[in-house]
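Removed: one protein chain of the complex. Kept in place: all other protein chains.
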Amino acid sequence: MRAPIMPRVAVQAAPFDVGAEIDRLIAGRTDFGASVVFTGHCRDEGGRIAALELEHYPGMAEKELERIAAEAAARWPIAGLTIMHRTGKVVPGEVIVVVIAIAEHRREALKATEFIMDFLKTDAPFWKKEHLPDGTSTEWVAPKQADDHARATWGRE
Amino acid sequence: MRAPIMPRVAVQAAPFDVGAEIDRLIAGRTDFGASVVFTGHCRDEGGRIAALELEHYPGMAEKELERIAAEAAARWPIAGLTIMHRTGKVVPGEVIVVVIAIAEHRREALKATEFIMDFLKTDAPFWKKEHLPDGTSTEWVAPKQADDHARATWGRE
Amino acid sequence: MPSALAGGYNWLMKLLYFAWVRERIGRGEETLAVPADVETVADLVGWLRTRGPEYEAALSEAQAVRVALDKVHAAPGASIRGAAEAALFPPMTGG
Partner (left out) sequence: MPSALAGGYNWLMKLLYFAWVRERIGRGEETLAVPADVETVADLVGWLRTRGPEYEAALSEAQAVRVALDKVHAAPGASIRGAAEAALFPPMTGG
């Protein structure tokens, strides 16, 4: 009986207003019981990192986020979904990625969020470069085996 | 090396300012990579529910939330934690419970949030009474077997 | 006073009731003199059921009634000795 949801997906250089995104998804709605807001933040790793620079593949990045959103919505009866990812330079504390999932019950919202982040990490074409405090040296972030493993636990694809 | 965290726990009749609670936990911090904000909302169930009334056991409610917070912090290396629960009357759309967990990596923050909600549902002394739109009839919400099952999957107290 | 207890005297305990247990009993709290032979949580529930039809109505679904002693969940076999406060309530439905 539930109408298919239209996930909101965005890739942008501007910082996010997470509160506004939550409002945009849930304002006026009384048909959901659980909301999960996941945000991934730039860490300074004890002062080692001055900034991260996010490179992406324009066009494919949005397409992959849409594909992952559709897959999550097909797996769990979620009532609303937002996935947003930053590009360009971000400084410690800033939000790199935000996932907002609402559902009737908590389990769907939590599982969908976990699934989206696991797939986003391994499938969405973004790459992080570290800018170190000395202002010159930079280094590409290495992928984590744990991320490949996390994606594999979902059982297909 | 991580200092023990001091979870923030509150039980209150006033509506929550979730954005302010997030800020309170994360403002100025650059030592975490993942934040999960779970909110449980009053649903109207297609117009069946006009409001929920939340009864609680003062003293024990706070104590149980603190116990659950401490247990979560002992299980996962979380960097900050907030658990808040409403009492009294809430209307559809309003937030009943909020859990905010921050951690270095997403998995800890997501798992801790899931764990906290599973234990809160079965162990924290709150009871919901439904107020129906006719203005007179009320009914106590029945516990869900799924909640007992969810708690049991964590393997010990 | 352990000697008084051992001698079979009643002792005073604060009882709290919540949700439909409270509604059926008709009050939220009371202080009762609990007989000395009421030793466990299960004994306490059983003894309360003998106090009148309103208690019987509230507590007959023994599986459905939970007990906390001094604000900590207690199993049916737990001793109530030393507890100043016992709360009886249905399974919780918060969150």
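Order of writing sets the chain letters: A, B and C. Residues in each chain are counted from 1.
The rule is short, and it goes like this: contacts are C-beta pairs under 8 Å (C-beta built on N, C-alpha and C of every residue); 3 or more make two chains touch, one makes a residue touch a chain.
All of these numbers come straight from a predicted model, not from anything done at the bench.
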Omitted chain's touching partners, listed by label: A
Options A:M6, A:A20 or A:V141, residue touching the unrepresented chain: A:V141
Sole contact to the chain not displayed, among A:V36, A:A51, A:A101 or A:L120: A:L120
Residues belonging to subunit A that touch the chain removed from view: 40, 54-57, 59-60, 63, 85, 96-97, 117, 120-129, 140-143
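What we mean here is this: only the chains that are shown with their structure count from here on.
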Chain whose Cα mean lies nearest the overall Cα mean: B
Geometric centre distance via CA averages, subunit B-subunit A, whole Å: 23
Computed distance of Cα centres, subunit C from subunit A, in Å: 50
Length of the line joining the C-alpha centres of subunit B and subunit C, rounded to whole Å: 28
Subunit A residues counted as touching two or more neighbouring chains: 106
Residues of subunit C whose C-beta touches two or more other chains: 95
